[in-house]
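As you look at this complex, bear in mind that one protein chain is not there, while each of the others sits in place.
This part shows chain A:
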Amino acid sequence: MHIPDGYLGPVTCGVTYAVMLPVWGLASKIVKKTLNAKQVPLLAIAAAFSFVIMMFNVPIPGGTTGHAVGAVLAGILLGPWAGCIAISVALAVQALLFGDGGITALGANCFNMAFVEVFAGYYIYRIISGSSAITSGRRVVAAGIAGYAGLNIAALTAAIMFGIQPLLHKTAQGQSLYCPYGLNVAIPVMLGEHMLVFGFVEAVVTVLVVKYLQKQDPDLLKIKKEVAA
């Protein structure tokens, strides 16, 4: 889902940066208020953790592998605002140091994965888990649904970004300048692969990590209450 430079036109890149700037500003303010000085390194560690999650290849039946984004997990463990900063930092490190995901597309990538996926996943998890106990099975189900739905909603926003490029940028001769496929191709392709493969990878990782933490250290699943707005 990492969009490289060159896929999106200047309008989409500019608009997504314009949307993300106040989100980052608000996230910094809220996190500064809610996170005490002692927890500041936690943000950096969480960002590195998100980065590393993306390196784990999870086996999928059929012999292939895929990797999770970990955005919903970051939201559940840190709260949505701190999760948003952590995923944004991980994406910035990937784009700047390893050329994975673009510099001009960083706003778009952060919008999809650090904003849409984190917030959608976090609120789905909260709604489904309700006031159930930290160790209840309902939270495991909530984590799975949140992981699957969060990633697919983010895939949909990415697909819309791809699909509007031919509408926004075309020469008089009908030549596309950026991503060449319209909404009729981009949405089914992006949603298809995410609904059939990557959504399940995200769900499996989120479920198994929540389940493991419920058994080993349930207090870690309470952290979000301290740092969430």
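Rule of thumb we're sticking to: contacts are C-beta pairs under 8 Å (C-beta built on N, C-alpha and C of every residue); 3 or more make two chains touch, one makes a residue touch a chain; residues count from 1.
Here, contacts and distances are computed from a predicted model.
The protein name that UniProt records for the chain not on display, among "NADH-quinone oxidoreductase subunit N", "Spore germination protein", "ABC transmembrane type-1 domain-containing protein" or "Cobalt ECF transporter T component CbiQ", is "Cobalt ECF transporter T component CbiQ".
The chain that is not drawn here is touched, among residues A:1, A:23, A:42 or A:187, by A:42.
Within the complete assembly, A:53 is the residue of A:23, A:53, A:116 or A:146 that touches the hidden chain.
Taking the whole complex into account, chain A touches the unshown chain at residues 4-7, 9-10, 13, 24, 28, 32, 37-49, 51-53, 55-61, 63, 65, 70, 73, 77, 85, 89-90, 92-93, 95-100, 102-104, 171, 173-181, 185, 204-205, 207-209, 211-213, 216-217, 220, 223.
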